[in-house]
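Here it is, the structure in full.
All protein chains but one are shown at their positions in the complex.
Chain IDs A and B follow the sequence of writing; residue 1 opens each chain.
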Amino acid sequence: MNDASTYGLMAEFDSAQELVAAAHKTHSAGYQKIDAYSPFPIEGLADAIGFHKNSVAFLVLIGGIIGGLSGYALQYWVSTIAYPVNIGGRPYHSWPSFIIVTFEMTILFAGLAAAFGMLALNGLPQPYHPVFNVAAFAKASDNKFFLVVFSTDPKYDGARTREFLKGLAPRAVSEVPS
Amino acid sequence: MEEQKTKQGGPDVCPGKRDQLDLAAVKAELDQTTGPEYWRSLEELAGSDEFQEMLHREFPKGASEWLDSFSRRGFLKTMGASLALAGMTGCTKMPMAEIVPYVKQPENVIPGRPQYYATAFTLNGYASPILVESHLFRPTKIEGNPQHPASLGGTDVYAQASLLDLYDPDRAQNITYMGDVRSWNAFMEAVRGPMGVQKGIAGAGVRILTQTVSSPTLASQIRSYLDTNPQAKWHVYEPISRDNVNEGAKMAFGEVVETRYDLSKADVIVSLDADFLYAGFPGSTRYIRDFASRRNPDGNMNRLYVIESTPSSTGMKADHRWPMRASEIGAAAYALSDLVVLQTGATGIHEPPPEALKFLRDVSADLAKHAGSSVVIAGDHQPPAVHVLAHAMNRALGNVGRTVFYIDPVDANPANRNESLHQLVEDMRGGKVDLLLILGGNPGYDAPAELEFASALKSNAVNLKVCLSTHRNETAELCQWHVPEAHYLEAWGDARAYDGTASIVQPLIEPLYGGKSAHEIITILAGQPGLTGHDLVQQYWQKQHTGTDFDTFWRKSLHDGWIAGTTYAPKNVTTKVASAAPSPQASGIELNFRRDPSIYDGRFANNAWLQELPKPLTKLTWDNPVMIGPAMAERLKLTFKDVVELEFEGKKVKGPIWIQAGHPDNSVTVFLGYGRTRAGRAGTGAGHDVYPLRTSKNPWFASGVKLTPTGATYNLASTQGYQTMETPVGERPLVQERDLEEYKKEPNFAKEGEVPKELTLYPNVDYSKETYSWGMAIDLNSCVGCNNCIIACQSENNIAVVGQEQTLKGRHMHWIRVDAYYNGPRDNPKGFFQPVPCMQCENAPCELVCPVGATTHSSEGLNDMVYNRCIGTRYCSNNCPYKVRRFNFLLFQDWETPQYKLMRNPDVSIRSRGVMEKCTYCVQRINESRIDAERGDTTIKDGDLQTACQQSCPANAIVFGNLNDPNSQVNKWKAQARNYSLLGELNTRPRTTYLAEVRNPNPELKA
Partner (left out) sequence: MATNTQIPVADRRAPVIEPGHSFSTIGEKISNIVLKRPISLGWVFGFFVVFSLMNVLLLALGYLFLKGTGIWGITIPIGWGFAIINFVWWIGIGHAGTLISAILCLLRQSWRNSINRFAEAMTLFAVACAGIFPLAHTGRPWLAYWMFPYPNTMGYWPQFRSPLIWDVFAVSTYFTISLVFWFVGLIPDLATLRDRAEHPLTRGIYGILAMGWRGSARHWHRYETAYLLLAGLATPLVLSVHTVVSFDFAVSIVPGWHTTIFPPYFVAGAIYSGFAMVLCLAIPIRAIYGLEDFITMRHLENSGKVMLATGLIVGYGYGIEAFMGWYSGNTFDAFLLWNRLHGPYSAWYLGLIASNIVIPQLLWMKKFRTSTFWLWMISLVVLAGMWLERFIIIVVSLHRDFLNSSWGMYYPTKWDFMTFFGTIGMFLTAMWLFVRILPMVSISELRTLLPEAHVHEAAEVEK
């Protein structure tokens, strides 16, 4: 069964098409814990490895709501409770004047939620990752495409999985040491 | 150093401190200078470049002022001067001689509670009765004496600004001989010898030159000296003389009399080139009050005709103004007096133009209609003949005894100024003068050109020349001995007001620079040294005092500010001459000399408040223009900024053109007092000197001046960009004005465009629950543009002076300004004055846009400015439609000079660089009276509380008070039909509103 010394097996492909196809096959072959790597986003690749929806949008929604509410609350509290002063005969609660700051705060919080939410969910920053141990992986940011089956996958078996990957006609299959 | 010690000696000022500071100064000088081994005076030392550099390096603080050359120079000098005073600040102790506080005994002084002392300021011999506010014995503010008939609470700009002169760091700070510092004793020694010699020859070589003297004490001192030394002579000189008036009186009555008017009873006033509504005209303060009291359109409104040459604020207030060259006014006066007095139809040698004649007929008809309740006033610069004619008219109209009174002259020595000086110069050149005492004045600068007084003084014809003056001025430079003159707030004296009422001039502070008064100098002549000014004045009045208990009388006189029963009673005069031929009509371009509205004859040249005070019509500061009329400018293709050269009788003067609407054609006006060479940091070099053109033959106007453009240009610093309410797309109703009939028909004319309170998106803030809600109303009908409010505000609120360069940029700091507008034909426009303080809008646009809430609204309706919170975005000023906010673009306040620290009002914070400031309705006064009221467990009564501008206004044009008090004066005013808010259509709801102007033209003339 699984041996702890390997992180997984990595297959290298030349084109996006091949990678997507291979990912499909691997996933439909029952492998769950797999991942694909490409120098640019490829439509359908995530689906191919069975990753369909992410929760970034939800985070952004929450961020926006918090930002907006806190923005308005701050202004209301300041202008009517903490420091109510007669400004040019205007009412303390001059709501039309408060809309802009509310809006800006909404955008600010939502935007930060989007960026940092994405990084957090992706587990970045992550200085070390086993896949980098494979020399060829340097091309993952250039013009090569990779498919990895993790050793943590229940169906994973060193020899058999290697055979299976070979069957996908990759340019090469290499072991990813952990 | 010995010398230093003796110089500083004098038990009255802390000697220790002075010594030590001299050491500091000398050490500093030795460190720095490569110059002379020993130094002469602190000023000179401070003046030396090395010393300036040293200061520069040592006090980079002041660097922030260096953008303005004025303050650059100023700062460096001030540092020098401040060394001299480093020890002084602690020395302003109560004067030894007892003086009587106005409200409280001095012994129960409460720090923070000012005391008021009554005293008097003297200009050209005429005393302005004043009250001086004193914080812990430091005079901080000058106001009118409400109980004195000549003031009734009002003052004039000169009296108020004289406070700054007291603290002027440029004042002479020690007695000098040929520029070397000497002691008072050394001076007395030096004079005693020659005096002894003179005693032998009955004072044949002694000449005393004074300014106009109305001080009974000083006059009697001099007289008694002259009695014992019959050969000695007393000469009097004033550049702004009243010779014409006196000569006119002599011609008419055979004796010199003072003419006093009662304008409160005058229905028709005719001014023959008399600017009687501006400071400098004797009694102007009272005249403004009486004049304004008759400008209420709902009451019995008076009518003012002004026939004048150079436009004046009086002319701008006229219901009918007739511009004429000064030399033509004589003819007009002649024609008018003929119409009024003899009705022969004769018009004299010079027939005035027909339309003028029609005008004069209507005027005379109006005068005749109001016989006994009219006044004809001749101007000081009109020749004696015109005064004779005026006297004749007043007599014929039966005004004498009703609106016109003749009294003994206030002037103790009403000799002809020019003749007097002539004789002196002759004697000097003739070597008849051994000892010349110049007590005050500055003849070295302002004497008639042809006398060449300066050169006569410089020459060695006179053995011993002694000059007493506050500054080491042009004259002092030419005398061996110079004695610093004590400011009137530093020394005892007395003087007479325009109606003869005598006031004791009591000091409020020990002489800051060990100055001496003329009284004390005379004591040396009289060989009675050691007598103090206090002794002299008291002795004199003891002599005058009949009845018992002199002490009570003395205290009362000091307390009240005048001596009861000294007012001159009207006297009967017998008319010798009823008519006089007018002066021959002049041809060619006419040259007019006028005293400067701000710095008078030049004596106030170093008074930065007055230098920066916008002149009533031109709004010019720091400069004197060459004023011509629009028609003439067009003909000669001259525009603003052009520098022209005036040539008159061989003398040449260059000056920048100012085109003044309403100025008569073919005539030029120049203003005296500028171009000083030894005035001090503020006055030296400002403007151009026109005295070289002025001869004793024609002191006021002359013909045949040549005017040639130089091609050069010069920027005049005017504080008002644009002086008409007309714009290319129509007129703006900023000053609302109607004629009397129209007003009677439609009293509410001014209210159009105002927004009804309902018309707003916002809920109205309710101020009625508060005890107070402050408001102000300004009556444009009463305002005569006298500028008093500006100086009062400046003094009360510690407002900085910014200098010419900054004023040119438009960065002047006045919290209240008086806008002057012209309307109608450029050659004879209507004039308008509009004082504009902060409007304290209820819907203040400035508050809305401040990001940090540095300007907010108080529960009493004040638009508060929080200096400490201000970060200086200037957004509030941009959004202020009235542009009353002022910004400290640089460090405008002088934080260094110790004298100014003494002078400032401790109740008002000093603003620093980078903050906005503006009128506060004198919130410090509001709070002071609030505290008083609350301690008395009551509320502020209407009239208890006055803002500085309101207090100083001689015309009572400003009313301030509590809008929540239904009976308050301000509510009564705001209830009037004429009441309107400026730019009311903006719905800013200003708390300051205006009463529209109503004129009372003669229906015949309108038709």
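The rule we apply is simple: a residue touches a chain if its C-beta (ideal position, glycine included) is under 8 Å from a C-beta of that chain, and two chains touch if they have at least 3 such contacts.
Because the structure is predicted, anything quoted here is derived from the model rather than measured.
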Among the chains presented, those that the missing one touches: A, B
Touch with the omitted chain, as defined above, among A:D35, A:D157 or A:E175: A:D35
Absent-chain contact - pick from B:P570, B:P630, B:G914 or B:P1001: B:G914
Residue numbers in chain B that touch the chain omitted from display: 63-64, 66-67, 720-725, 727-730, 732, 734, 806, 809-811, 817, 819-821, 834, 836, 845, 848-853, 869-875, 877-879, 881-883, 885-891, 913-916, 982-983, 986
Residues of chain A (touch criterion as defined above) contacting the omitted chain: 15-17, 20-21, 23-24, 35-46, 48-49, 51, 54, 56-57, 60, 74-75, 78-79, 82-83, 87-88, 90, 94, 97-98, 100-101, 103-105, 107-108, 110-112, 114-115, 117-119, 121-122, 124-129, 131-132, 137-143
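Keep in mind that, in the parts below, only the chains that are shown with their structure count from here on.
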Averaged-CA centre spacing for the pair chain B and chain A, given as whole angstrom: 81
List of chain B residues in touch with chain A within their complex: 762-765, 841-848, 853, 856-859, 989
In the complex, chain A residues that touch chain B: 83, 85-91
